[in-house]
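The structure is given below, and queries will be raised subsequently.
For this view, one protein chain was removed and the others were kept in their places.
Chain naming follows the written order as A, B and C, and within any one chain the residues start at number 1.
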C-alpha cells in the first residue's frame, strides 16, 4: 500500500542529528538546567509553560500526594519487586496499577465534581456567601441522589486533614485560589448543616481542586497523582532493597492461610 | 496464629489523626511548599535531603530524560489508552513497562559500568591524564571482551549528543563533576584511538554518570529514567486526548498486514 | 501488636510438605492429567467443576477470543517487547492492559447488558416470540436513551460475524443455549425494524452471552477475554522473536512525525 499521507503530528518531541526539540524548545539549550522537573511535567500536559506561582502550587500538590506509607499500592509494588527483582519497571508499574478509583481516584473525582458544578453556573459568585449558596445546592443534590461528595471525609484524619489548609494558603499566596478551591471550601463550611455531621476536606480532594484551578484538564488529574506516586513508589522500592518487608508480608499471609471450601461452609 | 512480633519498619510514611509524617518530617508543616518535587524524589530514594546543587543536577537529568518523541514506549502507551481510555494508570504502566534494557536501560547500564570500573581502582586519578589511563584500560578490556560500552554511540546524534556537554557543565558549576563523569569524559577522549572510530557520549549515558556522581544507588538508576519518562508519557496521553494518533498507528499496521505462513514460505 | 485472629481464608490453594491442594483437590493425584486447562480456569473462577458440555462451550469462547491479528493490544505488546526483551511478563502485561472498555470490553458489556435485562423480567419467555417481545422493549429503551447495544455491529464483518452462528450452534448442542443467548438472538431479529438498519451480532458479544449462560459472574467476563488474549499475545511475542515487526512500526511512526505546535496552528 502507498501511504502518501502518513503523518503523525506531535507537539512534544522531535529530533535531528544536531538538536533535540521538546515542546518546540531546544532541549539542551533552553530546557536543561533552566526548567525544573515539575515545571516540565506541567508544561507537557498543559501544552503551555506555567508561571512560577503555578509551578509552586503544582509541586506542592505533587509533594502532598507522593506517598502515604504502606498503602495497598506500595505493598503490591514491593511484593512484585520481591518476585521479579530484575524488572524495576514491572514493580513500579504494578504499584501504579492500583492508582484507580478507590485509592488514588479521589483527586480526579473531586476535581471533576467541582468542575461539573461550576460548569452549570450561569454566573460565578464573587464572595464566600455566594459560594456557600452554590455549595448548599451541590451538597443538597448529592444527598438527595445518595451520592458521596468526593474529597469529603477521611478514615484517619477525622477532624481535619493537615494538608488542606496548607495547600489553600499556598494557592492563595500565589493568586491561584480559584473557583474550584472556593467551592470546595464552601462545601466544607455548609455540609454539616445539611448532612448532619462534620467531615474534613481531605488532602486528595483539595489537591484535585487546586489542580483544576491551575487549568489542568480534569480528565487527567489522576495522572498527576500517578506521577507523584511514582516518586513515592521509587522510595519504597529503594527501601525494599535496603530493608525489605515483602517477604514478611508474604509469610504473614502464607502462614495464616486457612482453607475455605468454595461454598463457604 | 499469634504474631506477637509482626512489625513492618519504614522510613517513608506514617500517619496519625493529626499528622502525616514523610521521611520523618511533618508533611504539611515542613515539606509542602518547602521542598520541590524533584527534591522529594531524590530524598525518598537516597534517604537524605539533597543540597540545592544536587537538586539542580538531578532535575536537569530528569528534564533530559523526560521524553524523546514517538519512542516505542510512547506509542505503546497511546495504543493502550486507545483500547482502554477509562484506565489512565494502565496506559501509563504500559508505557513504563518498555523501560527495560534496550530503550531506557542505558542510563543504569552506564552508571553501573562506570561504578564497577571505579570500584576496581586502588586509587583514583587526580587529573585528566590519570582518568585517560583508566579509560584506556576500560575501553581496551571491553573491546577484548567484545562488549559494547554503555553510553557510547547514538543512532541519530552521530557526531555529538547536545545533552552531554550541557549536563557536564551544570554538574561542574555545582561542584558535582565526580569520578563517574570524569571517567565517562575520558572514555570519550580515548576511545577513537582504541576502537578506530569516533562515537558520541550519549545523553542517556551522561545522565547515568551524573546520577552515580550524586551518590544515588546504581541499581536504581533505571528508576529515575522511569520517573522522568512518567512525565513524558503523561504529556503523550494528554496529547492523545487532544490530537490522537493511536488509531492511525493501528490502521497503518492493520491495512498493511500480510499473511505469512508459519514456515515463512 | 498481637494478631491472634489473623486468618486469610481461600478456597484456591494450600500446601504442606507432602501435598499441594488446589480447589480442595490433590493437585498431583486428582488434577494433573485429569482436568484440562480450560476446565481448571472455569473451576477456579466459578468455584465448581464444570460439566464436559460447559467446558466445550467455554473453550470455544476462549478460542474465539484468543486473537484478532494486529490489534492495538498486540502492537503494544510487541513494542514493549522490543524495548524490554528481558521481561516477557512486562510485554504480556502491557498487551493485557489494553483489555479495557473499547477493544476487549464488549464481551463483558454484552453479558452484563443481557443479564440486567433478564434480571428485570418477572417471568422468562418460553419461546422465540416471547424473547422477541423482550428484545423489542430492550432495543426500544436503548434507542430512546441513545445508548448503543453492546455486541451489535462490527467494523469489518458488516453483514455477519462468522463466529456468532458457530457458538450458538455449539451451545445448543450442549444444552447450554440459555436466556442470555436467546435474548441476544432475539435482539438480532428485532433490531432492524426499530433502529432502521441491520447490524450483525458480533463475536465478542455472543461470547459474553454464552459465558453468562454458563453461570459465570458477569463482573468477571472481561477476565475470560483477558485469559484468551494472553494466549494470543504469547503467540504474537513468539512471532516477534522469529519475525519482528516492532521496529518497523516504530520507524514508520518516527519517520512520519510532524511537529505540531501545541496550539494546533
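Odds and ends about this structure:
Heads up, the rule we're going with is that contacts are C-beta pairs under 8 Å (C-beta built on N, C-alpha and C of every residue); 3 or more make two chains touch, one makes a residue touch a chain.
Here the structure is a predicted model, which is why all the values come from computation and not from measurement.
When the missing chain is restored to the complex, the residue among C:96, C:183 or C:260 that touches it is C:96. Residues touching the missing chain, restricted to subunit B, are 6-11, 14, 21, 23-24, 47-48, 84, 86-87, 89-90, 93, 97, 252-253, 256-263 (touch as defined at the top). Although one chain is hidden here, its contacts on subunit A can still be listed: residues 1-4, 6, 69-73, 75-76, 79-80, 82-87, 90-91, 93-94, 97-105, 242-243, 245-246, 249-250, 252-254, 257, 260, 264.
Touching residues on subunit C toward the chain that is not drawn are 1, 3, 6, 8-20, 22, 26-29, 31-33, 35-38, 40-41, 44-47, 56, 59-60, 62-64, 66-70, 87-90, 92-94, 96-100, 104, 156-159, 162-163, 165-167, 170, 203, 217, 219-220, 222-224, 226-228, 230-232, 234-239, 241-243, 245, 248-249, 252, 255-256.
Methods note: only the chains that are shown with their structure count from here on.
Superposition on CA atoms relates subunit A and subunit C by a rotation of 180 degrees, given as a multiple of 5.
Centre-to-centre, using mean CA coordinates, subunit A is 23 Å away from subunit B. A straight line joining the Cα centres of subunit B and subunit C is 37 Å long. Multi-chain contact residues of subunit C (touching two or more other chains) are listed as 6, 84, 86-87, 90, 93, 97, 252-253, 257, 260.
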